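Note that this complex is displayed minus one protein chain, with the remaining chains in position.
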């Protein structure tokens, strides 16, 4: 095993806990938690537990301070020094639903929402619901046969009726990186706001969210090596100040009375009720830890591994890769079919080789429809994966397709 | 220290971690996590992490099975053997917002929502928003000068226009137990649905949710000795089948296409996206552990402690108790003012005695208005509290009011 | 449980047998069911005469476990009364819950290894549930 990877793996408790063979290639569904996130979570829950935002005793004061430091760390990971642009959520799905609700006042009959064919259900269904609720039209930008967004076609669908464009930064099926900056410029040109589903981008290293030219950016902690239960949404400062709240409850108000309630300023306006404090602290710790990695090296290794995976799959007779065969503008997520075998059977059989993959529609049925299939197997990489993981998958597939087809 | 309490405390890791004096009396804000919940959380996040509901490899299969077992345990805690009545949420606030959204189709001009003056903001603001969204009227049932709900007055406000009644089971300021069964009968008589905010009831032992005669019942894990980040809402089976979803995304759908999306059955219909798996497992573990306690003993001890607290406060000259002075139909939550001292100063000074209490409006500004005050100090009990905790509070108050007023 | 237990030769043989694949001609009860989690689907035709099942055919799109279960349904159901056919699904449920009862038909035990893999229970159950639904409506 690559010695850098060996060292990285030590930062992930799961590898000491699960006996080999253990080839975890289901990172796009949930990644493993890093040590610093696990420790932040466990320390808070068992040794530092108190509610945040109002308490003054030392335990509560420390919890509140740690909570706000997590906000600062997450902001730093997104390249911004304004923590008030970060609102904590329970995950990407919640963030996108929040977006669809707080932007609803801009929707209505005669207005339109534009999404793409490659979206995860979490970036489709909230907009379908918003369209139904408000009478807005839902437009869909198509992808090509490799699953790449046809940006020209998207631009052609943009006119001044479009109030919101919602798009994934990286596809959870093909790993394709969408040219969000170009989409953002086109959206701005017609006065539309851009919402980005960053679930599959954030695990692959820090970036500058403001440079993307988007307005809201949602993601999940559990996919970026933190805990389940927390995520965040970045909302451009000037926009956040104007937006109404989504959920009502404690901590998001300025004053409540039956004569009328006024709301707190961002980010608190978007954080109703007791937050997922432990998972938020884990998210902050993960962001801090991730910022210490050398991402050039990590990205280079991921690219090499992705290429090895793609080449290996292409060399197997019964495999059909969904999406591009090359590594241009993509991250390490590869979906494929095994001719004559159901995706769930393949995943189950791969488990016999200690290989963890995901089978199914990957919450992207429209994209599956586009590929003319119902279900596929997906392998997705993280910095702790190495050649042995990819090779175990390829060997397993070879045996399975020989024996079970 | 009472030997039963000594033993109970061993089940809570915080007491081994925080050096004495440590008198944690802020349980109504967040309670401490019990060992079994902490272990379920930590084990999942560090040794068993996989996404739920779709994966077939062993790690994912085990995670899914554990997730569904948590549902069964929470159902059992609420006295029902139908786990599909339990939908996991991120907490009470989320549950009540979910309720306000899924019930919105029943609201509109000419319809009314009835809440009470003793509610937490989380059971006010979502309904104010729903009223604004739908054009429904918001009615408010008053309380008496002790903060007890005037059920006669509530009944007088109920007519066939009222579609939803939303009420707390136990007040988070006074600890008063509301006669939910009576409210439920009155609501049913006019065809209204009853939503109960159970945040402050669930930490005080198992009960039969169906016997309450309500339709939806929301609560938080972090107040019932589990982790931050997860809670649940119970929805009566027959009603759940009829309700629309709230959030859209992965796992809550049957089939997604741009031509139209169909939704999964309850409880999955109400669980969009990756849930807070670790915190949910903690909630299940806490429910299982709580079911092993002898609640008769625990309740008796809590009553004795509450009486000791009330008597002690009444004996101090500068103290004004908000709410009843007796222990009839109440749980161990007591709010009070110290004449001439600001609540935050009192809490800060009490921290000097190792006593953790909460100061402020307790997210119940309308009730504070009713009591003619802005802020108060609140002490709230859990099974691990004992006489020493109460006495430390009383001693601290005595010194503080002597020295700082 | 290992993958080899789950995909044992008998299950594979059943799945490959495609017993009952096709559709019935003439009047019959037809039900369709799908498994929302994976999109698998069965469409099952049933014909009754004199209180017994005399014809059964299915179109199944599913994993090997679903295919095997559909084939077994087609093998077992012929000659059964609707009540007997409906009882099968409960026997399978008990088997998957790890508590088969004495009267569980021996043929069903081929699915015993699936008990250990909760996420695949629905794969096996789908054809049996479709049979139960068809039998219930044929009987009504």
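Note that the chains take the letters A, B and C in the order they are written out, and that residue 1 is the start of every chain.
Keep in mind that, in the parts below, contacts are C-beta pairs under 8 Å (C-beta built on N, C-alpha and C of every residue); 3 or more make two chains touch, one makes a residue touch a chain.
Here the structure is a predicted model, which is why all the values come from computation and not from measurement.
Touch, as defined at the top, links the missing chain to these shown chains in the whole complex: A, B.
For the chain left out of this panel, the touching residue among B:45, B:251, B:351 or B:389 is B:351. Of the listed positions A:27, A:46, A:64 or A:274, the one in contact with the omitted chain in the full complex is A:64. Set against the missing chain, the residues A:9, A:23 or A:53 yield one that touches it, A:53.
In the full complex, chain A contacts the hidden chain through residues 53-56, 58, 60-61, 64-65, 68, 253-255, 264. Against the chain not displayed here, chain B makes contact via residues 341-345, 348-349, 351-352, 359-361, 374-375, 404.
Throughout what follows, only the chains that are shown with their structure count from here on.
Rounded to a whole number, the gap between the C-alpha centres of chain B and chain C is 44 angstrom. Averaged C-alpha coordinates put the centre of chain A at 30 Å from the centre of chain B.
In chain B, 54-56, 58, 60, 253, 255 are the positions where the chain touches two or more neighbouring chains simultaneously. Shown for chain C are the residues in touch with two or more other chains, namely 37-39, 117, 120.
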